[in-house]
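Note that this complex is displayed minus one protein chain, with the remaining chains in position.
Up next, chain A:
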Amino acid sequence: MNDLHELIERALADQPPLSITRETALDAGRRALRRRRRAAAAMGIAAVAAVAAGVVAVPQMRGTETPVGGPSATVDTYEVPQMPAADGVPGAADQPSAVGTDPHLVHFSVPTAAWPVGDVSYSTNTGAGAETIGAGSGLTVTVSRSRGPAEDTANSGSKVSMIPAGSSSPVPPHTTSTPTTVDGNPATLYAATFPDGKFPYFGVLWQPVDGLWVGMFAATEHGETELWANVAALRLDQAQRIVVPFQLTWAPANVRLAGLQAGISTDQPYAFSSANWGDDRGNTFTVSVGGTSRPVTSPRSPGDPAVGAPSGPLQPNRTVAGHKVLWTERRCPPTQTVCEGSFTSDDYDGVPLDLTVTGYDEATASQILTGLAISKDMKDPSTWPAEQIVR
């Protein structure tokens, strides 16, 4: 078939000039790498972070000497959006017993991370006596009064599995745990790697002082060095107030705040924030903005940007305080009475909203929603209300 070869050569002879060059290909590849990090962070799979495009996430070149332990190296670090400082409140290292006792407080801070930060969340778990800061899914730090919550975070790489391209079978990581030190304190270093060698996970668990545990988990591009840069950035002497971008003017009697999760996004108009309350009878309600619980589309192909997208516009069936919202309810055995209900909106004063009640009826939920005010600036926590209920 030499003739076919010759024919093909002739057919290709008038190939137009290429617009692909070394430079355009490199630029496109770098952009894709940043997009991959952001998508992975958003999906919580590869636990890498977003493009440093926002004002807050300005990359800094900082010579990290990693005095705390691990290999010495220089890595890029990026500012992590902060909650307002809790002036006068001792940090976790000074008062370990205060950790995880007040939903409004985290007793530590993570000013920088070794990955560009797309979003950051602050939360407390008063039941577990733990506080967590998550910078995207690429860096998670848990400070707790007992070993369990911190260890779960440090070793969370072992729970991640990966589905290789062209396969449907998850592959577990290769994991190791080795002794190390942090600031001279005994520590355990966890590592989790996959066959492709990309984005290895590292975690470290240690006790900075008696009665306090710290667990850190990082997804890395360049390896363990990034974990140690994050450890170096951790401040256990700085407390922050957790605030969320909404406020209620009415709530059922005898409720108390059970938990807060505050989110700040650097590259999106808003992040997910939530607050939940309960009373002694077991009735609860939760207000969430920036994200709703809804059916999502199935992936059409790996990497499909539509994955996780809403399956379609909501079909509102109620109007509350001038807002069109969807009311859904669930009935529970044995009496099949309504035990849980939700108001959901794609756009409630500009943000997705979800109000879920258990034990309360629709009229009560409607009254809660009527008193909801959402902050105008969803990106600046210094403008968010300090109290979540003002009667």
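Going forward, a contact is a pair of C-beta atoms (placed from the backbone, for glycine too) under 8 Å apart; a residue touches a chain by one contact, two chains touch by 3 or more; residues count from 1.
Definition applied: contacts and distances are computed from a predicted model.
Going by its UniProt record, the hidden chain of the complex is named "SigE family RNA polymerase sigma factor" among "Purine-binding chemotaxis protein CheW", "SigE family RNA polymerase sigma factor", "Secreted protein" or "Menaquinol-cytochrome c reductase iron-sulfur subunit". The omitted chain makes contact with chain A at the following residues, 1-8, 10-16, 18-26, 28-30, 32-33, 36, 166, 196-198, 301.
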